[in-house]
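All protein chains but one are shown at their positions in the complex.
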Amino acid sequence: MIAHAIETHDMCYRPGPGFELRDVSLKVRQGAIYGFLGPNGAGKTTTIQLLLGLLRPQGGSISVLGRQVPRELPRILGATGYIPERPHLYPFLTVAQAIRFHGAFYRGFDWAYAEELRRGFDLRGEAKLARLSKGEMGKLHVLLVLAQRPELLVLDEPTDGLDPVVRRDVLSALLDFCSQGAATVFISSHLVHELERICDWIGVLDRGRLVAELPMHAFKNGIKRIRLDHPPSLIGDTPFLLVSRQQSALDQVWVVRGWQPTMVQWFQGAGAEVKEIVDLDLEEGFVELLRGARTPTS
Amino acid sequence: MFKQVLVAQWQTSKLAVGLLTLLSFCIPLLAVLYGGDLAGAGRERVGDWLVAADRVAQLLPFIALLVGLLLGTLAWSADLAGRHVYALSLPLPRGLYVSMRFGAGALFATIPGAAMGLSSGIATLAVALPPGIHAYPLELALRFWLASLTVFAIIFAIAGASRRGQVITISVIGAAVTLDVVFLLFGVDYSVTAEALLLLTNWPGPLSLLTGRWALFDV
Partner (left out) sequence: MFRHIDPRSPIPLYVQIANRLRVAVATGEVVPATPLPSVRQLAAEIRVNPATVVQAYRELERDGIIESRHGAGTFVRELAEPKRASERQREARRLVRALVAQASSLALTREDLDHAWKNETGERP
C-alpha cells in the first residue's frame, strides 16, 4: 500500500526566461481529495503536465502511484484519469464513438457505468463532439475518466467556464465516484469556494513555488486576521507564523498562521491589545497567504 | 485498440482516399482511351498512340506523390489539432501508437494503388495490342503502390515529428537553400539542393521510384 499517490522532490522546470518552476515537492496522500490552488500563471497546468509526462522536468524526481515518471508512464496512465484544461478529444467523433475509442485503451473500462453516466448527463450518443456545448463537453470528459475506474484523477480546472447547474452535476458524479472507492483526486482550480467543500488537502502554488501544503482544516483553522492596538514594533520570535502586517488608520492588522487561542498572551506580553480575531475563509486565507509569500515581512 | 485508431483515422482520411482512388482508377483507363483496334494499325499510328498513352501515364507519379502527401498529413491531423495531448495521455507506449497510425495510413494508401492496379488490368484487357508492344499493368501498379508508400512514410515522419524534429528538418532545408544562395552569389558552381535531389531521385534514393518514365505500354 503506497502512502502517496503523487510525490515529487524538488521538481524543476524552466522552459525559458520569465517562467520557472522551482523545488516543487508535492505529497498527495492516497485517497485524498487534494486541491491545487494558485493564481493564473503560477504554473498549475505546467505542474500537472510534468506529473503526467507531457513535459520533461529539468531536475527533481516524480513518482505517481508508486511508479517513476517517465519510466513507467503507460502503466501510470492506465490507472489515471486526466482532464486537461483545454478539450483534447477528436471533434469529428460522436459521443458514442468517443466512448468506444477511449474505452478501447483501458483495461477494466466500465462500459455499463459509462452508459449510466451518459444517460445521467443527458448526452446523446449521435451528437458530434464539435457540436457539443461547453457544459456537455465537460460532462463527457468526466464520463470518460470516471468510467476508466481509475486510482487517480488529475483534473485541471474541470468546472471552469461551466454554468452552475453543470458544475453541480459534475461535482456530484465526481463525489459519487469517490465514495465508491479509495481513488485519489488531484484537482486544480481557481474556484476556491468549490474546492472548499470537497477538498481535504490544499496545496498552494505561486510564481512557480509551492508556498503551502497542508490539510484543509489546518489551513482554515490556523489562519486568522488579528486586529491590534498598540502593536509591537519590533518582533522577535513569534509562536505563530506572521504572514503579513498592515497598518490602517485605526489599528494594525496582522495575518498569522498556526494560531492557537493561548497566543493572546504573547500579544499582552508585548504590550498590545487584541481587539478582534477573525477567521478567514479559504479565499481570504489564500489571498493573505499569497500576499505574505510575495512580500518579505521583517 | 488498433481498430479504434483505424476507425478514427478513416474519419479524417476517407474523403482524400475516395478522391485519390477515383483519380488513380481513371488514369489507366484514360491512357487507353485514345486507342481502339490497333491490331492492324500502322507503325505511325501505334507510335502516336504510345506517346498519348505515355503522357497520361506520366500523371501517375504525381498522383502517387499526392497520395503520400495527403494521407501522411491526414494521419496526424486529428492529433496535431489537439497538440498530441490526447494521444500522449493514453496508456500505451508512444512507439506503439505511432505504429498504429502508420499502419492505418499505409492501409489507406494501398486503396488507390489497388484501384490503379485494377483499372490497369482492365485497360490492358480492353485493348488489342499490336505485335511487339507489351503491357506492364502489374509492374506499374506495384511501382505506384511503392511510390505512394514511400512518400507517405516520409511525410508521416515529418508531420508526426516532435516540434524539435520539425524545427530541425526545416532548419536543414533552410540551411541548404541559404548555402545555395551564397554559392550563387560567389559564383561557386555547386548546388546543395540540386545534389540532394539527385541523390534522392536516383537509385538507391527513396524517391527514385517516382522519377523516370512511367509506361503502361512499352516494347
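By letter and in written order, the chains are A and B; residue numbering begins at 1 in each of them.
What we mean here is this: a contact is a pair of C-beta atoms (placed from the backbone, for glycine too) under 8 Å apart; a residue touches a chain by one contact, two chains touch by 3 or more.
What you see is a predicted model; the values in this text were computed from it and never measured.
Asker: Which displayed chains does the hidden chain touch?
Answerer: A
Asker: Looking beyond the chains shown, say which of A:Met11, A:Cys199, A:Leu228 or A:Met263 touches the absent one.
Answerer: Candidates A:Met11, A:Cys199, A:Leu228 or A:Met263; residue touching the omitted chain: A:Cys199.
Asker: Any idea which of A:Arg168, A:His230 or A:Arg294 touches the chain not displayed?
Answerer: Reading the full complex, the residue touching the unseen chain is A:Arg168.
Asker: Tell me which residue among A:Ala127, A:Cys178, A:Leu214 or A:Leu241 touches the hidden chain in the full complex.
Answerer: A:Cys178
Asker: Using the touch rule from the top, list residues of chain A that touch the missing partner.
Answerer: Listed in rising order, the touching residues are 33, 168, 171-173, 175-176, 178-180, 193, 196-200, 217, 220-221, 279, 281-283.
By our rule, only the chains that are shown with their structure count from here on.
Asker: Using the touch definition from the top, list the residues of chain A that touch chain B in their complex.
Answerer: Interface residues on the chain A side: 52-54, 74-80, 82, 84, 86-93, 97, 100-101, 104-106.
Asker: Spell out the part of chain B that touches chain A in their complex, as residue ranges.
Answerer: Residues of chain B touching chain A: 1, 3-4, 7-8, 11-12, 78, 81-83, 85-86, 88-93.
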